[in-house]
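Then we have chain A:
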Amino acid sequence: MTDKPFLRMENIHKRFGDLVASGGVTLEVEKNEIHTLLGENGAGKSVLMNILCGVLAPNEGQIVYKGEPLRLGSPREAIRHGIGMVHQHFMLVPNLTVAENYVLGQGTPTRVINDREEVHRRIRALSDRYGLDVRPDALIQDLSVGEQQRVEILKVLFHGIDLLILDEPTAVLTPQETDRLLLLLRELVADGKTVIFISHKLDEVMRVSDRISVMRDARIVFTTAASETNPRELARMMVGRDVLMELPRAAVEPGRVVLSVDKLSCDSEIGLPAVRGVSFEVREKEIVGIAGVSGNGQSELALALTGLLPVKGGSVRLDGEEITGLPPSEVNRRPIAHIPEDRHKMGIVLPLPLTENVLLQRYDRAPFSSRGLLDFGAITDHTRDLIRRFRVKTSSENERIQNLSGGNQQKLVVARELARDPDFLLINQLTRGIDIGAMEMVMQEVLRQREAGRAILLISTELEELFAICDRILVMYHGELVGELPPDRSRLEEMGLLMAGHVGEAAARAVAH
Partner candidate 1 sequence: DTFKMGLLVPGSVSEEGWNRIGYNALKGVEKELGAQVSYVELQQNPASFEKAFRDYASQGFNVILGHGFEFQDAALDVAADYPDTVFLISSSYIHEGNVIGLNTDTSQPFYLMGYVAARMGKKAGLVGGMEIPPIQQAFEGFKNGARSVDPDFPISEAYIGNFTDTTAAKEASLSMISQGADFLVPNASGATVGGYQAIAESGGDVKTFSIFSDFTEVAPNNILGLYVADYAQGVVRVVKSIQDGEVPSWNIEFGLKDADVIKFSFRDDVENGVPADIREEVEDVKAKIAAGEIKTRNR
Partner candidate 2 sequence: MEDVATLGFIATTIGATWRLATPLIFASIGEVFSERAGVLNIGLEGVMLMGAFVGFAAVFATGSLPLGLLSAVLGGMAVGLVFAFFTITVKADQIVVGAAINLLGMGLTAFLFRTYYVGTGRGVEIAQPLDLPGLSDLPFLGEALFRQNAIVYSTLLVVLVAVFVLYKTSFGLTLRAVGEHPKAVDVVGRSVAAYRYGAVLIGTGLAGLGGGFLTLGHSNQFVEGITSGRGFIALAVVVFARWSPIGAFLVSLLFGLFYALQLQLQAQPALAIPYQALQALPYVMTIVALVMVRNKGDTPKTLGVPYNKA
């Protein structure tokens, strides 16, 4: 370590009202390293990075970058210095093309855009060089999440940036995409760039990082070289206690069939076939996983099961009752709970307080509503209870949910749905954005639900999550279920083949097994 670090953030303070998001953070990053920030939900990682790239102005503190002090609170300044960030929520304008997004804000406003070909060529060149497969003329809104992620990273490269910040880039990626991303990061570092990386997934953190800093309660509590630590220690530093890496699972016998799906098909929102004749059952005391690369019909399957997408064929039965084609308002009256995939789009109402978000599905029935009127006493009590039980970090139950960190929003959604006491629990991405300690807690809660006799369907792109708690795993590919596997880590490779649609090879492997 030299005296003059590449980047030094010094004694950064940031408060939102009474809430302290950064309480005197000091962070040093060396040139040409991948430096990972770890920390619980709401520890202040995103806020710190937003300060670094000028989006948020700190109340106190200074930043020295390449030996020069950085003017704070100016994104322009950050960009001029070659600092670029890939945000947790993408900063891409959906109705513009990739290329347009790249030239956005470049040059003077009076510039006439007449260098389209040149820009496209540069994008293709960069894309080829890093193997990113980005098409310059694609509209952002037509791209999958993984593609958008690559577009974001390439954007930073396009802007010629040499300090790259990635805030939970892998939260929405498939394992394959994650692998590609991590390789890419290493390549970038080899090209002389520096990377700050945020993730809750310890295995990938261990794989990619040079050094790791752990944040807790708005401070950095620990910095180490990756080679000198291990996941267990990191987890302990983050959470302040030992985290169970393997969850104990009680052996229970599945009971009667709760959900039975027969030859279900439906189209996606834009009218393309998405689910093609899927059949399966979920029993009491059973967690069935659905694995697959995202975009293979899982989202549509979840929506169709809950009446949010019209069903084209087949049937869905719950507790023996046909619920196919019922409107969501009707499905909502059945004993079903649903943790949706995209919490901002569907799971929560951002400007409303936590209380009213907890109220969401049960707004018109006891105990929250009687004779048409809401009982805010009961709602508040219940919300407080959930906040406490799931350790949601918030200043009060009356806080607008948009002011919570991403992971804490997710915890509230999970808490709300688990508390509904359903017969059937549909989970689409359980731990998206949740920290390692909370993940353990949330998974334990789900297992407890299993033991309490619920039937649970867990759709996930996280194989770890599936292997940790499922009883059996179905693999979805191109709208069909192409295979079933036990949650046995030794069969990981087989699962990968299935997920990629190589059914024949996978079968061969299964026989060999």
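Going forward, a residue touches a chain if its C-beta (ideal position, glycine included) is under 8 Å from a C-beta of that chain, and two chains touch if they have at least 3 such contacts; residues count from 1.
With respect to how the candidates were assembled, all candidates are chains of the complex that A comes from, given by their letters.
Computed from a prediction, not measured in an experiment: that's the story for all the values here.
All listed chains 1 or 2 share the complex with chain A, though the touching one is 2. Taken in their complex, chain A has these residues touching candidate 2: 16, 53-56, 74-80, 85, 87, 91-96, 100-101, 103-114.
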